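Only a single protein chain was left out; the remaining protein chains are all shown in position.
Chain nomenclature is as follows: A, B, C, D and E, assigned in order of appearance, with residue numbering initiated at 1 for each chain independently.
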Amino acid sequence: MALVPDNTLITDTPEQGRELAIMLARKTVGAMQPDTSVRQLLRPGYATNPDSLTAAAHVVAVEFATVAAANNYWRN
Amino acid sequence: MALVPDNTLITDTPEQGRELAIMLARKTVGAMQPDTSVRQLLRPGYATNPDSLTAAAHVVAVEFATVAAANNYWRN
Amino acid sequence: MALVPDNTLITDTPEQGRELAIMLARKTVGAMQPDTSVRQLLRPGYATNPDSLTAAAHVVAVEFATVAAANNYWRN
Amino acid sequence: MALVPDNTLITDTPEQGRELAIMLARKTVGAMQPDTSVRQLLRPGYATNPDSLTAAAHVVAVEFATVAAANNYWRN
Amino acid sequence: MALVPDNTLITDTPEQGRELAIMLARKTVGAMQPDTSVRQLLRPGYATNPDSLTAAAHVVAVEFATVAAANNYWRN
Partner (left out) sequence: MALVPDNTLITDTPEQGRELAIMLARKTVGAMQPDTSVRQLLRPGYATNPDSLTAAAHVVAVEFATVAAANNYWRN
């Protein structure tokens, strides 16, 4: 399983960097719980719990910090 | 859905950077729970729980670290 | 509402930087829960729960990391 | 027990860097709970709890930030 | 109340930097819960809860990252 889509942290735009950050977080969870049916079973409880959503958003924020640094914050 | 408003991390001021950090965190939650009515349903419990508010503030702090670095901390 | 007092991350001293970090964290919570009476209602439970205090101190630590970097750690 | 496979943070690709980040996190847990049978006993409850998975993904994100910086984000 | 002892992040040694990180975390808690008698009341429950101790150690780790960067990691 690919943990890093296209095997690069470089993206054209912040928006794409954000999408990558979300993907990175999801791929990690997929590596730890490879059973798709289990992940789908867990989703409703998770997606309706605000603290679970906040915790997931936290992970995305950390991943994005790395992606943004890799892309020099798309400054140019 | 746009995850990064205006598709840039660059803002004119720290205040705007702070607003962007809050937006980034919210857009992530929106990507994970796209149903607006569910998010609104969750809001009262979340907004009256101090630990939930602290956790959300934590995410904003992490996002802001990235936005601030992108803007060289608005030093000039 | 101002999220960043004086709209700058630059402070004269580490002590002032620390105060700013605390303010930044509080302003975020204020943006998410704008009702002052609710925030005051939540305070006693929060301020007497050691884990809540630790979580809040964590947010301040993250904010301070950004403020300190913005000020080149007040090295000079 | 080796905490860092091959005793280096340098990898050829982001994908391998991601695998290393996962390994680093696992090796830490192994250092704190060296009994393999206990770890295996804990796995089902952990792997079916979305908040546990998110917390683990958070650790991987932090480890990856370090690995990615060590590799200059595989920019070249 | 002083939030930063001696109003500087610069220390002579990593050991002193570590002590400063612990102090910074404690001073934040003191700012949020200024009543010493309450803090002392909370201490036994906190100091015998491993998750509380881990959470506090996490805050110290974040503070230390800032202090260490401020001191260029005491490399010279």
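Annotations for the structure displayed:
By definition in this document, a contact is a pair of C-beta atoms (placed from the backbone, for glycine too) under 8 Å apart; a residue touches a chain by one contact, two chains touch by 3 or more.
Nothing here was measured: the structure is a model prediction, and the numbers come from that model.
The missing chain, though absent from the view, touches D, E when the full complex is examined.
One chain is missing from the display, and on chain E it is touched by residues 13-15, 17-19, 22, 47-51, 53-58, 60-62, 64-65, 68-69, 73-75. Against the chain not displayed here, chain D makes contact via residues 2-4, 7-10, 24-25, 27-29, 31-33, 38, 42-43, 45-46, 51-52, 55-56, 58-59, 62-63, 65-66, 69-70.
To be clear about the criterion, only the chains that are shown with their structure count from here on.
After Cα superposition, the angle needed to carry chain B onto chain E is 120 degrees, rounded to a multiple of 5. Chain B and chain D have CA centres that are 27 Å apart. Contact of a single residue of chain E with at least two other chains is seen at no position.
Taken pairwise by the contact criterion, the protein chains link up end to end in a single open path, with no chain closing the loop. Every pair of chains in contact is given here: A-B, A-D, B-C, C-E.
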